[in-house]
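The structure that follows is given in the form of structure tokens.
Here the complex is missing a single protein chain, while all its other protein chains stay put.
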Amino acid sequence: MSYQHIQQAAYEANMQLPKLGLVLFTFGNVSVVDRSLNVFAIKPSGVPYGELTPEKMVIVDLDGKTVHGALRPSSDTLTHAVLYKHWTNIGSIVHTHSTYATAWAQTQRDIPVYGTTHADHTTADIPCAAPMNDEMIKGNYEYETGIQIIDCLQQKGLNYEDVEMMLVGNHAPFTWGKTPAKAVYNSAVLENIAQMAFLTEQINPQAQRLKDALVKKHFERKHGPDSYYGQS
Amino acid sequence: MSYQHIQQAAYEANMQLPKLGLVLFTFGNVSVVDRSLNVFAIKPSGVPYGELTPEKMVIVDLDGKTVHGALRPSSDTLTHAVLYKHWTNIGSIVHTHSTYATAWAQTQRDIPVYGTTHADHTTADIPCAAPMNDEMIKGNYEYETGIQIIDCLQQKGLNYEDVEMMLVGNHAPFTWGKTPAKAVYNSAVLENIAQMAFLTEQINPQAQRLKDALVKKHFERKHGPDSYYGQS
Amino acid sequence: MSYQHIQQAAYEANMQLPKLGLVLFTFGNVSVVDRSLNVFAIKPSGVPYGELTPEKMVIVDLDGKTVHGALRPSSDTLTHAVLYKHWTNIGSIVHTHSTYATAWAQTQRDIPVYGTTHADHTTADIPCAAPMNDEMIKGNYEYETGIQIIDCLQQKGLNYEDVEMMLVGNHAPFTWGKTPAKAVYNSAVLENIAQMAFLTEQINPQAQRLKDALVKKHFERKHGPDSYYGQS
Partner (left out) sequence: MSYQHIQQAAYEANMQLPKLGLVLFTFGNVSVVDRSLNVFAIKPSGVPYGELTPEKMVIVDLDGKTVHGALRPSSDTLTHAVLYKHWTNIGSIVHTHSTYATAWAQTQRDIPVYGTTHADHTTADIPCAAPMNDEMIKGNYEYETGIQIIDCLQQKGLNYEDVEMMLVGNHAPFTWGKTPAKAVYNSAVLENIAQMAFLTEQINPQAQRLKDALVKKHFERKHGPDSYYGQS
């Protein structure tokens, strides 16, 4: 069984995180799934980015069990596994502790949609999942983090294909996408949106959410049947 | 018909945006007009800066119709076209989502003239156009964005030759100039002014606008018949 | 007597500070101790990072007396000496004036534990030692700074092996660790935690400390007998 294709893809995506300024030391990880094999490749735990190689990416099944690789996978592996299992159309997941997105997560607030940069990517406020209860924390913590993410989206009536980024309260952001490039892109966009929303509220504490017509217009410029952004 | 001169100029100006830290991914575009041909060259939509070449710049007429080039032009093309049509003395337009300027746009506030860095470039507060009404948004949105910019300047009694930078409410900045170098320069200056105005209000919420005599003095140092900044 | 091993280690650790963006000019220093020889190697005072070499590292005993080297050691040498003498299990100390951590020190506030990034490293708020009294300042100032750090931890019921980072009120941060790599790592982590805590309070002035179950969980993921972060 060869896993080289997802190891290579996961390696390249992980290496984008320091280049985009989204991680300090080892505070982040990217995984890439193969839906036909039902396994994903993920960064080994605590290994510095400078020492990563494609071969070091650990192969894990959708229950979080290592099926290939000498190293221990990321401590967040079970969260990735839960999301892949429930969200069958995603191909990659990114977790970082990027500065502004993490600060928002620490406030337990959703990030309001203040402008078109945000609306170009999702019509919703970026949801922040409430911290889980103590029972869940003491239990299978990383598994429960996945459940917490899934439940939060559901409770807000949102869909993981429309909203590809989220905050876990008091923790940090998770993003995902059909491809590793899209999932990493979403992490950088989220950090940018988080910084601009912070500044917006500092400059004008009475700043209002973007009005509905503009939210809709900008999202449709980039998505859906009548989109006209990018090359078709 | 050869468009190489404006393609080359537009290519070089676009490549300045990431170097100056004004764009994330593809969130920006520069166009350069040829007034004798009545066409402008503009960045293709959604193409990463690393993949741009002069040949990929799309040639568009002042009604926004593509006259040369295989790629789809920037989704903001109609806004550029409207501005070129109405403002006959500008040679280039820049649109970015630079962090601080965009945050101000999201607050729907003009940027007050707090210091000489601002006054060196314009005597007015940097205007922020109010979001357009829902009818216009649902209509020809990018065309209406151009009209919105023109109307905003006019309502404030300002002239596009004196004020070469503006915010579109809830969206992001647009700048322009006689040359591509000047239009790009204005985008970087606006981002700098926006950051310093944010900091000024944080440090002193009672900060006052620069007094008129200083506004006038600094602007005249750089502009007009008695200017003495730079090499003549 | 050869000191090359600690000179080399101190040199390499000092050179990490500008790379990590933790120092301006010469505003920082790292020392590395040899417990069998009871001496440590420390940066010479006021020498630019670009001119450092391993040989220039000064060898000092645990009373702060220079035992080897032509240059004057860091003006903070006595503080390092005191800490090595009292805390027998540390191998390295780092002092910087990194921007966000120093700003917190200037406020004389502890940094509250707002998220898991903080809890991954310590369960306590990052302590800020109160400024010493005037008598101590006029006396052996750098020696007293060491005493002040030790007393502050003790008064808060904390242990230097659990909390490897601290702020000295109105001054700046000190961090330490079993190895130079860990001590430098702690300085970068502290700066990151300090920035995110600042942002957290700006975004939500009512932000709450991380709840106990999460503090405990995250710390235990990285430390103690059941830790599962990194490669064992």
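Order of writing sets the labels: A, B and C. Residues in every chain begin at 1.
Heads up, the rule we're going with is that a contact is a pair of C-beta atoms (placed from the backbone, for glycine too) under 8 Å apart; a residue touches a chain by one contact, two chains touch by 3 or more.
Treat the numbers as computed from the prediction; the structure is a model and nothing was measured.
*Asks:* Which of the visible chains would the unseen chain be in contact with across the whole complex?
*Replies:* Across all of the complex, the chain we cannot see touches B, C.
*Asks:* Tell me which of C:P54, C:P131 or C:G230 is the one touching the absent chain.
*Replies:* Candidates C:P54, C:P131 or C:G230; residue touching the omitted chain: C:P131.
*Asks:* Out of C:N38, C:S75, C:N89 or C:Q154, which is the one that touches the chain we can't see?
*Replies:* The missing chain is touched by C:S75.
*Asks:* Which one, C:I59, C:A105 or C:L214, makes contact with the chain that was left out?
*Replies:* With C:I59, C:A105 or C:L214 as choices, the missing chain is touched by C:A105.
*Asks:* So that we can see where the missing chain sits, which residues of chain B does it touch?
*Replies:* 114-117, 185, 188-189, 192, 195-197, 199-200, 202-204, 207-208, 210-211, 213-214, 217, 221, 228-232
*Asks:* Can you name the residues of chain C that touch the chain not displayed here?
*Replies:* 24-25, 27, 44-47, 71-72, 75, 97, 99-100, 102-109, 131, 134, 137-138, 141, 170-172, 198, 201-202
Here is the rule we go by: only the chains that are shown with their structure count from here on.
*Asks:* Touch graph across the chains, line, ring, star, complete or other?
*Replies:* Line.
*Asks:* More than half overlap in residue numbers between the two sides of the chain A-chain B interface, or less? Answer same or different.
*Replies:* Different, since under half the interface numbering is common to both chains.
*Asks:* Could you tell me the distance, in whole angstrom, between the mean C-alpha positions of chain A and chain B?
*Replies:* The mean C-alpha positions of chain A and chain B differ by 33 Å.
*Asks:* Express in whole angstrom the distance between the two chain centres, defined as the mean CA positions of chain B and chain C.
*Replies:* Going by mean C-alpha positions, chain B sits 46 Å from chain C.
*Asks:* Two or more other chains touching the same residue: where does that happen in chain C?
*Replies:* Within chain C, no residue touches at least two other chains.
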